[in-house]
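The structure under discussion appears below in the form of structure tokens.
Omission of a single protein chain aside, the complex is shown with its protein chains in their original locations.
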Amino acid sequence: MHASLMDLIAWLGVDPNFVQQLINGLTLGSIYGLIAIGYTMVFGIIGMVNFAHGDVFMLSAFIALIFFLVLTTIIGIGSVALALFIVMLIAMVLTSLWGWALERLAYRPLRGSFRLAPLISAIGVSIFLSNFVQVAQGARNKPTPPMLPDVIPLFERDGYVVALSYKQLIIMLTTIVVLAIFWFVVQRTSLGRAQRACEQDRKMAALVGIDVDRTIALTFVLGAGLAAIAGTMYLLYYGVVNFADGFVPGVKAFTAAVLGGIGSLPGAVIGGLIIGLVEVLWSAYFSIAYKDVAAFCILIIVLTFMPSGLLGRPEVEKV
Amino acid sequence: MAASARLPAGAVSAAPEPPRPAPGFADALRDALYAALITLGLSIPLLALRTEQGPNGLVLEPRWGLVAACCGIVFVGRLLLRLLGLRAVPSRRSMAARGAVTTRAEPERQSGFALSALLGPVFLGIAVTFPLLAYLSAGGLTESRYWVDLGILILTYVMLGWGLNIVVGLAGLLDLGYVAFYAVGAYSYALLATTFSLSFWICLPLAGILAAFWGILLGFPVLRLRGDYLAIVTLAFGEIIRLVLINWVDVTGGGAGISSIPRVTFFGIPFTNDETGFLGWMRWLLGWRDGAQGSLGWLFGPEGPTFSPMHRIIFLYYLILVLALITNLVTLRLRRLPVGRAWEALREDEIACRSLGINTTSTKLTAFAIGAMFGGFAGSFFAVRQGFISPESFNFLESATILAIVVLGGMGSQIGVAIAAVAMVGGPEMLRNLGFLSHVFGSGFDPNEYRFLLFGMGMVLMMIWRPRGLISVREPSVVLRERRAISGSHVKEGHG
Partner (left out) sequence: MADVAAQAVLTVDHLTMRFGGLVAVSDLSFRCRGGEITALIGPNGAGKTTVFNCITGFYRPTEGMMTLRQPAGATFLLERLPGHEITARAKVARTFQNIRLFTGMTVLENLMVAQHNGLMRASGYTAGGLLGLPGYRRAEKDAVRKAERWLERTGLVDRADDPAGDLPYGDQRRLEIARAMCTDPVLLCLDEPAAGLNPRESHDLNELLLSIRDRDGTSLLLIEHDMSVVMEISDHVVVLDYGVKIADSTPEEVRRDPRVVAAYLGVEDEEVEQVEAEVLT
């Protein structure tokens, strides 16, 4: 298989560096996509930008870090992969609890109110969370012990080895599995139906007996759970986390959600992948300094021509 | 740590149980127990185990006592709340049935109208006499510096709030990147002054024009966008400007910023301690020349007026006061002009605007441009005051703060924005002075660490307290017979 892939690549004349960057970009894009779903889901159901979502993601990375240390140094689990899996589950549970508590505290009292009030509240929560983590955990970068450093060399050309690291493999596989489960939840379960009903018309959903408050709370819980997976993956990929790390990935994921068409779940994933790819390819071929500028410019250009994003429903104003 | 424990406390105070007239002790106890358990869940990893850098990587430092204290505080607090029948967040269920859509009735607040009419002159009076008040209460010119600096800071945000109010409050266009125009103004002045040695008084209008130009530039791609699409694009625009400022090192000095920006002059006369400076001219004007005694000796003493760096600071204070008042007057006037009415109409209903022959494109662009222009003025003031600028001063937190000031003030209300600016800027500043708390919490307690934590919580609580802002009534721009305030519940917030 290796040989044939190598032949194919050679035949296509593809730059091996490009293939490598593609792999890196898709990995990063997976993380963005997972966060972006949280934005898009909450927006879809209550029409609100949960600005604190990036910080929930950062919080989950901290939870993952702490439990990883607990498992490896205190309990002494030898297998990093097993430890990661347990850590991910714990982080999902605890981050979901945070998501639930934040919805209860900061957003539910503002439901049905002035549109900008929840946005400001969410910005307040975002500021609160990052400073809470700073106060509780300190302002320094928190590096993890080295995790899964091995790589799988895919092929080699002109002395350039294209490799897929175990980390990248785990991140992409996890994303695919999680998305498949998530897709099932949204499409096939009563929760998913309730969510879609609330998206269409919250009052009507309440009238036909859907518990709207519970559905919205569960949406926040689901979003936080996905953010926790992204947080664990982020920690695994970069091996370091800081209290201020919520903002930039949060904004990028929000960008991804809007790019894909906010409210659309596949759009969020596609948007995430595009942002990840643009960022990585731009850094590889042009300049690292302007990678974020490139991502934002893509956003502005796409929205200029497609005002509701790639897969978003165009907002038809009834006249 | 008590501060962080309050979050879970509040989290449960809006608990799902339907309100009961007189909660029994057992109920309250169970409820408080739940609250404490949730607090435990929330604080388990982040509070309980602090990561510290050890010799071989991170080590965990347990702090279970802290967690226990938090849970205890939440438990007791919640129990007391329940027993006293209070709810930190009042239940706003419109229907008793579970799952009912929670909507919030906005009470009419006609009283706010009369209040704002009264507050204006009071505010203006305090603002004009503030340096004097600071001088008298601090007991000296140099001693009053902290207060005058704080006054300058607050007024800068008042001006920024008023500028953004045009875009968000009047035209209803959500702008999350307003700080970009503040940055454009600051860098315009810094670059023009350091490379071409232009005076502040020439750069100030130039900075405003450049910022307005950037406002239009931002306006074009976002014309068709609505709501949250507009929000993310404006945010992205703000970030792009900041990233370019960081990375375009040749021009902007990168992250190190631009230093030794020329200071402000008294319309050309520098604030220096010599004959040709502001003081020299003042002495000359008052007759204190060639050793002779001039006028106002009773005020200045036998030596006459002496040099103090505070002269410049006080001048800066009045400069920003005048700039802010200009912003206010222009906005008030614009509201009564067709363009201002078109902005408000645009906020209310864009389609109806179009059907009345209003060019919505140019109306939106003027809102962006004029809002940006005031941001630019404020920016060049910031640069001349600091003498040093770097991209760090123009991050998203600034945009968020300014937007929060506008929303908390009550969109469109000028006096509300001023009050909100005092609260949002002055409030955290006051937290610096809570050093005495270290007697309570031990010597390691630094209130500065908690400033932004409390700031974020304050934003949430203020929104829950008044979602439509402090002053939510709207004043009509033209009156036929009788001036009546318009309740905030009619006023729309715009699509953009």
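In order of appearance the chains are A and B, and numbering begins at 1 in each one.
By our rule, a contact is a pair of C-beta atoms (placed from the backbone, for glycine too) under 8 Å apart; a residue touches a chain by one contact, two chains touch by 3 or more.
What you see is a predicted model; the values in this text were computed from it and never measured.
**Q** Out of B:Val249, B:Leu285, B:Leu337 or B:Met430, which touches the unshown chain?
**A** B:Leu337
**Q** Suppose we count only contacts with the excluded chain; which residues of subunit B make the list?
**A** Within subunit B, the residues that touch the unshown chain are 330, 333-334, 337-339, 341-342, 344-345, 347-349, 351-360, 366, 474, 476-484, 486-487, 490-492.
Everything that follows uses one rule, which is that only the chains that are shown with their structure count from here on.
**Q** Using CA atom averages as chain centres, what separation in Å is found between subunit A and subunit B?
**A** Whole-Å distance between the two chain centres: 30.
**Q** Which part of subunit B faces subunit A closely enough to touch in the complex?
**A** It comes out as residues 4, 7-8, 10-12, 14-16, 38, 41-42, 44-47, 49-53, 57-60, 89, 92, 98-104, 168, 174, 221-222, 224-226, 228-229, 231-233, 235-237, 239-240, 243-244, 246-247, 351, 396-397, 400, 403-404, 407-408, 411, 449-450, 452-453, 455-460, 463-464, 467-468, 493.
**Q** Would you pull the subunit A residues touching subunit B in the complex into a rising list?
**A** Its residues touching subunit B are 43, 49, 59, 62-63, 65-67, 69-70, 73-74, 94, 97-98, 101-102, 104-106, 108-121, 123-129, 131-138, 140, 142-145, 202-203, 206, 209-214, 247, 251, 254-255, 258, 262, 287, 289-290, 292-293, 296-297, 299-300, 303-304, 307-309, 315, 317, 319.
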